[in-house]
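A single protein chain has been removed from this complex, and every other one stays in its place.
Entry: subunit A
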Amino acid sequence: MGTVEAHGLRKAFGDVQALDGVDLDVPDGSFFVVLGPSGAGKTTTLRAIAGLEKLDGGSVHLDGRDATDDTPAARDLAMVFQSYALYPRQTAYDNIASPLRARKASASDIAAAVEQVATLLHIERLLKRRPAQMSGGEMQRVALARALVRRPRAFLMDEPLTNLDLKLRVEMRTELTRIHRALGGTFLYVTNDQVEALSMADHVAVLKDGRVQQVGTPADVYERPANQWVAGFVGSPRISLLACRAEGDRLVGAQGWSLPRPRWTTAEDGRPLLLGLRAEDVSVERRGDVALAGEVYALEPLGDRTVVDVKVGSELVKVKARPHVTGTPGDRVSVTVDLDRAHIFDAGTGLALSTAGR
């Protein structure tokens, strides 16, 4: 059992508005990821929910009950800190045992629980070491273990995988998803890595400047970004945005191109728009009627694929292509566009214009 709801969280540090009305609704048993760039307010959000930060406004409900004024201990949450916050004088074993000791578990229960979680995270051989004798990745796993050793209402995790090397990070991603399924608890997980968000979450909230930009499934966020900023932040390579406006049944680019206007755009004629094209929704290899003329600007071979930067007028369009695609800068190419998968944003407000119906 464990739902976490935050309503209108507000917190300012001096003149920095770290949280500017954050709403989160984390369902029981979900893997809920808060995704945002550095400084978005992710850590502050978690600390507010944990009761470590005095709020300027808003409320926190746990299991439907108002917990805004509860002490951290009374909230029955476990947290993995971005900086680990392992007790430096204690061994990994004592660190992991700490939440159980605080709750007065018996020594034999503690030993069993620590052993179990250590096996789960493959840190059995670290148990006798102190934090100073561990690598960053090892400390991170011990910090995870200290949270997972107990069955709290919810687990709060602040970028628990950032300091691992790539291989370990990919492994731990799968591990965490597996652990989540095995334990069945509520995970509120914070990260600035969109791959983590898209691969692990069942719900994603995108946070920027202390405001939630969009909440939805990973597919929602990726395929139906609510605004230009979310579209730009989620997805790699970055979505290409081309200035244009609607004119009758055509979409006319600021760089001189013209495409048929997608049926679903609602914008009135003449309003400045942005056409968003994801690299996989455009192609330099396929032939099609709907296309932009441009020239190759750069090739970026990435092993499993090559990203071709195509210059359309003075704007760049990133195009995903097969690994061995050839071309030299300056070659004229035609970029085929899948308009059904394109995004249209209001250039002024940045909001997506009716991407429904897809």
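Here, a residue touches a chain if its C-beta (ideal position, glycine included) is under 8 Å from a C-beta of that chain, and two chains touch if they have at least 3 such contacts; residues count from 1.
Rule of thumb we're sticking to: contacts and distances are computed from a predicted model.
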Hidden chain of the complex, named as in its UniProt record, picked from "Carbohydrate ABC transporter permease", "Urocanate reductase", "O-acetylhomoserine sulfhydrylase" or "Acyl carrier protein": "Carbohydrate ABC transporter permease"
Among A:M79, A:L207, A:V282 or A:V335, the residue in touch with the chain that has been omitted: A:M79
Touch with the omitted chain, as defined above, among A:A6, A:A50 or A:A201: A:A50
Among A:P88, A:G248, A:G303 or A:G330, the residue in touch with the chain that has been omitted: A:P88
Contacts of subunit A with the absent chain, listed as residue ranges: 47, 50-52, 71-73, 77-79, 81, 83, 85-89, 98-99, 101-103, 146
